[in-house]
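What you see is the complex with one protein chain gone and the rest in place.
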Amino acid sequence: MTSAQDQIRETAAQLLSEGKADLVIGFSQGTRTMRTTPCFVTEADDAGQLVWNSYCSNNLAVYLPKCFAPDPRLREQEPPPKVAIIAKGCDGRSAVGLITEQQVPRENLIIIAAPCEGMLDADLAQQLVGQNQIVSAAESNGTITVKDDTGKETKFDRKDLLAEACRFCKHRAAPVHDIAIGELGQTDGPLAPDERFEEFVNKSTAERWEQFSGELSKCILCNACRSACPNCYCKVCFADQTRPDWTGSGRKFSDVISFHLGRMFHQAGRCVDCGACVRACPVGIDLRTFTYRLVADAQELFGHVAGLDLEQSPALRTFGADDSDNFITEPE
Amino acid sequence: MADSKIAKDKIPELLKAVSADYELYAPTAEDGTIAFRRIDSARQATLDYRNTAVSAKELFLPRAEVVYEFDGEKFLDDALLDQKRVVFGMRPCDCRALALLDLNFDTEQIKDPFYVTRRQNTVVVALACNEPVSSCFCTAVGSGPYSDQGADVLMAEAADYLSARAITDKGKDFMKQYGKLFSADGSADWKKLAKEAEDKIKRKPEFGNVKASLDERFENDIWEDISQKCLGCGACSYICPTCYCFDLVSEKTAGRIRKVKTWDCCMFGLFTLHASGHNPRPVNSARLRQKLMHKFNYYRERYGVDGCVGCGRCVRKCPVNLDIREVIEQVAAAPNATTEE
Amino acid sequence: MPQRKNEIAMRNPYRPILTEIEKITIENEARDLKTFRLAFCHAESADNFRYECGQFAELTIFGVGECPIGIASSPTDRGYLEFTVKRYPDGLVTNALHNCCVGTRIGVRGPLGNCFPTDRMEGSNVVIVGGGFAFTTLRSTIRYILHEKNRGRFEKVTLVYGARSPGELLYKQELERWQGRDDIETHITVDKGDETWTGKEGFVPAVLKEVAPNPDNAIALVCGPPIMLKFTLPVLTELGFGSGEIITSLENRMKCGIGLCGRCNIGSKYVCKDGPVFTYEQVQALPAEM
Partner (left out) sequence: MAEQNNNDWNPKIVAFLCNWCSYAGADLAGVSRMQYAPDVRIIRVPCSGRISPLHILSALHRGADGVLVSGCHPGDCHYISGNLVARRKFSMLKNFIEHVGIEPERVQFSWVSAAEGARFAGLIEKVVENVKRIGPSKMATVTAQ
C-alpha cells in the first residue's frame, strides 16, 4: 500500500498534468523541526514537494478566497483558476463554509480529503522539553521521539502532543470531497472530553472576565488571528474601518477587547474550531476557550454545525420561527 | 575599565539593589512565556531563557503612546519618560536593534522626543548569548551573540559567574554605582565564549550581497511565488525588534483630543491606501517585497547597515513558516531579468 | 513649574500649531474642491512658519485625523496659509474638513518636505504645466514669481494649465488676472468646453506641444494626475528639456510627514522628506511603485 503522502503526490501530479487543476495547495517540508509550510504547486513535476505528516496544521482554506479574488492590478480579470486543496477535516469544512458564503466557486474547487489523526503542536513539544531546543523528531506507532540540542531524547505519546483544537476535533475527514486519500479518520466524537473549556464555563462571571482580560492583555494587535482565519475574507475588516471607528486607536485595553469580541463574534455559527487563530498568535493567547462557546452554541441553540453541508446556510443568515426566546428580558 | 564579575547567586541581590534605584525590567517567566516585565518585590527575573517571545522594542517604542494631548484650547505637557530605567538581560541582537532604531528616531534634523528620552533614561544591561537557537542568524547580518552595539553594559555568562564590561559612559556609571557587588577581576575568556556561541549557529545564510540582489530583482516573479503563502498579518513585524513603522491615530474623549502613535505594519493592505482609492502596493507580493526591501535594501542605502539583527523571531513565529532566511536565499537565486518578454 | 530632571530641548514634531479657518472658497462646480484660508492663532507661529513654494503641511482636524496637503499660498503672502483640498468620499479627513465652517480650529504641522528649486530657476525661463487640481503648489509658485519683488529674478514665464471642464478650473479669478498680464504667457485649456467657454479645448500634452516652449535655459514644473504626467513628460523630452530640468511633485499616503513612520517611501526615498519635489531624472530612478 502506498503512503498517503505518495498518493497525494500522485493525485496532484495527475490533476495538474491532465489540466484538471491549475493549482494544488498542500504542504511542503518546513524550515523548522516539526513544521511544514503551505505549498502551491502548479507544475506536475513539482508535486514531489508535497508532504503529508503529523505537522500539516495550517488551515489551507485561508488561501481559497485569495485564489478567486479579483487582482486589483488587472483591468480585465482572468477566468478563475481550478484549484485543488489537500484537506483535513477542518480545511474541508472551511472550504464548504466559503462555498456557501459564495467566496469560492464549487465548480472550480477540487477537495482532496487526506487522512488526519490530529496534527501535533511543535510549540507544545518545545514547551514540554523546556529551554533546550528541539532539533529533530521521529514518529513511530503513536510515539514521538524528540531530540534536543543537548542530544537528549524525550518520548511522547502522540496524543499528548496534539494541538488543542485537534484533541477535541469531531470531524477529522473533509465532509465534502472529490477525491479521498487513504483511510479517512474517524468522523464522530472528540478523542477526549474538553476539560479546559468545561472548567472555564463553570467559573463565576468575575473569574471568567479575569481570565478573558488576562489572556487578552498579552495581545499586541498584530492581526495574525484574523489573517490566519479562513472565515476572515472581508474586503475591509471592521477593525480597519474608520467610519465608524469600531475599535479605537488600540491604546486603551477596551480597544483591544473590542477588537477581539468583534472578531470572535463574527465567527458565530461559522467557526469550524480549526485552531488556526490560536496557532497563529505569536504571544500564545488561548483564544479557543472563548471562540468554542460560539461553536457549542450554534449546535446547541440551532443544531448548526458549520461546514458539513453545501446546502446549509450559515447559522446567522437564517432563522427558525421557533428559535428560543429565553434570553429576552421581560418586564415585571 | 577592566571587566569585573559577579557570582550568579548574587544576581538577585544586584537586581534588588537596582530595582530600588531604578524602574527595572528583566525577563520573567509567566504563563509559559518569557517576556520583559517590571521587576519588583513580587516578581522575580529569570536567567534561564534563550530569548523573549516578543522583543524589548516595546520598552522604547510602546505599542501605543500619546504624542500630544489637546484640551481644545491648549496642549498639555508632553508625557515624556522621566524615570530612570534599567533593562537587564536584553540579548545582544535586541540591543543592536536599538542602535538601528536610533538611526531612524534620533537624527540630526529630527528627533522623536518620546523615543529619545526613553533611550537616554534607560541603562541597557545586555546578557551575551551562549545558547543561540536554531532560528537565530545574527552572524549573517553583521551582529553576533557577543555584539555590544546598543548596550551600555555587556555581561557574559561563564561557569558560575557573570563577567561584566561597561560599553558606554552610562554603563560605566552603572558599574560604578553597583561596584561593591562586583569583584574586580572578571577576566573570562570572552573570545572563546563568543566563538563557542557563534559555532552553535548552524544555519548561516549568505546575506553579504543581499542589497545588490534585491536591487536587481525589484521587478521579479519571485515575489509573487514567495508571497503566495504569506497571510499578510503583522506577527513578524510586531515581534520584530527593528520594525518601527507607525501610525498616528486621533482619539477623542470628553474634552480631550489625543494623537496616538501606534505600531503599524507594511504587510497590512491599508497601510498605503490613499483616500482616492489608489494603492501603490495593492497586493501581498508588493507588500512582502517592501518589507524585505526596507530591511535589506533601503536601510542599507540610507544608513549603511541592514535593518535586521537576526534574532530569528519572525522565523519562529510566522504562522505559515515563511522563513526570512530562505526567502533571501530564494530571491538571490531567482533569475534576475524580468520574465516578461 | 517643576523642572524636569532630564530636560531635553526637543521640539515635539507631532504637535501642530493652531490656526483658524478665515475664509472658505468653493473652487469648482462639483463642489468637492475648496480652498481654506487659515489664519494663525498665535503671532509667533505666523513668524516661525517660513515656507517655500512646493512644500506641504499636515492639516489636523482635531479628533478626526490628519492629512498632508500642498501649500497653495505663496511665501510672499504673509499672515495666512491657503490649502486647496479635494473631498474624497472615502477620505476621513477631507470629508471632515469640507464640513468645517469659518472659525473652526485647524492644526497645522509644517512646513514639510522639500521645495521647488526657485534658486535654480533664477535667471531662467520657467515653464509651468498643471492639470486638474494638482495645481496648488504651482499656483503658489506663480504667485511667488509674479510678486513685484521677485518677478525680475526670472525670465519668461509660460503657463499651460488644463482641467476636465471650465467648471473644474481652479483659482478662476486669478487665472483671469494672469491672462491680463504681459509678464506671464498663459494657455488655459479644458478637455471639453461648454457653451460659455471661449478658450482652448484639448488635453494638456497636446496644448503644450503646440505652445512648444523653448527648452534653452528653461526649467519645467509639471504637476497633474498620473495620466497627464504619462503623456506630458514625453512631450517635454521631445521639446528638448533634459530630465534634470523637468521637475514634478509626488504624493503618497503619509502619517508623520517627517521621514519617521516608514509609510510614504518609493524605493529608498521618502516622499515626505526627500520629496515631494523630484526631478524627472530622480523619478525615473525610482522603482515603479507609485
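Which chain is which? They are A, B and C, in the order written, and residues in each are numbered from 1.
FYI, a contact is a pair of C-beta atoms (placed from the backbone, for glycine too) under 8 Å apart; a residue touches a chain by one contact, two chains touch by 3 or more.
This one's a predicted model, so the numbers in the text were calculated from it and none came from an experiment.
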Contacts of the hidden chain among displayed chains: A
Selected residue (touches chain absent from view) among A:Q77, A:Q102, A:N141 or A:T329: A:T329
Among A:P65, A:P80 or A:G262, the residue in touch with the chain that has been omitted: A:G262
Chain not shown: contacting residue from A:P38, A:G248 or A:G307: A:G248
Residue ranges of subunit A at the interface with the undisplayed chain: 201, 205-214, 216-217, 238, 244, 246-248, 252-258, 261-262, 264-265, 268-269, 290, 293-294, 297-298, 301-302, 315-321, 323-332
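Everything that follows uses one rule, which is that only the chains that are shown with their structure count from here on.
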Chain whose averaged C-alpha position falls nearest the assembly-wide average: B
Gap in Å, rounded to a whole number, between the CA centres of subunit C and subunit A: 50
Contacts with 2+ other chains: residues of subunit C: 65, 92
Sites on subunit A at which at least two other chains make contact: none
Sites on subunit B touched by subunit C in the complex: 67-68, 70, 72, 75, 78, 80, 82, 104-105, 110-113, 116-117, 120-121, 218-219, 244-252, 257, 259, 261, 264, 266, 271-277, 280-281, 286, 290, 293-294, 297-298, 301-302
Sites on subunit C touched by subunit B in the complex: 4-6, 8, 10-15, 60, 62-67, 88, 90-94, 105, 107, 251-253, 255-256, 258-268, 287-290
Of subunit A, residues touching subunit B in the complex: 30-33, 35-40, 58, 62-63, 66, 71-73, 127, 131, 133, 135, 149, 218, 220-224, 226-228, 236, 240, 248-251, 276, 279-284
